[in-house]
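The complex appears here without one of its protein chains, the remainder shown in place.
Entry: chain A
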């Protein structure tokens, strides 16, 4: 039962952290809750379908279907996060000013919320499918009873969601004036970490044929599969033994998003 809880917790963690950041980044924007819940629900539904077709996916593309699928959805999330950040750098300041003036929610206007529901959706999708397969495995083997497994899984879900909620609570405690800047950076780092992870999958699939020798190894200092390591891995893309291609993907993503955001930013105009 505890084993089930632990693994569900681990799989949940990434999706919960991503959701927590996105919720904080869109706090006070009308309609954002709807779009984000929609993303979570679609992600869950997708996870069930994905688990059902896991064997088919696995066998496609010379047995590299899983890697390519993971790389593709990570790539999609990176593009969406980048697009949102760049868009916000153009319109965010005037929206923040408006929000302060009105003192509460502003209409989302043309803000690309659907883009964020895709990000949340694919985070749930990726981790969810693995969780479903794991739980199926436990139930199919003689091991634990249905009740014990269900209870363990529920504990894992609650604990995972709890960490996401803690992150959200911590973020929204930041004064509104600073929140926009903080969440922009968190979203950018999230995207950079995902880009590095995408490189790992492309290299595993043999599509990206590059040397993956570790540049350093800090696993003794902070192991990536420890709880703090996992948290940092999701939040800022921490890898305890990164290779150059991962570092380059990470750096490029940071540069492109921050650079493009600066480029399109414009002073607040009256019309808003």
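The working rule: contacts are C-beta pairs under 8 Å (C-beta built on N, C-alpha and C of every residue); 3 or more make two chains touch, one makes a residue touch a chain; residues count from 1.
As a working rule, contacts and distances are computed from a predicted model.
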**Asked** Looking at UniProt, which of "Plastocyanin", "Extracellular solute-binding protein", "Dipeptide transport system permease DppC" or "TonB-dependent receptor" names the chain that isn't shown?
**Response** "Plastocyanin"
**Request:** With the full complex in mind, choose from A:30, A:54, A:157 or A:254 the residue touching the hidden chain.
**Result:** A:54
**Prompt:** Looking at A:82, A:119, A:167 or A:190, which makes contact with the chain not pictured?
**Reply:** A:82
**Prompt:** In the full complex, which residues of chain A touch the absent chain?
**Reply:** 3, 7, 54-55, 58, 61-64, 66-68, 75, 79, 82-83, 86-87, 112, 115, 130, 133-134, 136-138, 140-141, 200, 202-209, 211-213, 219, 224-225, 240-241, 243
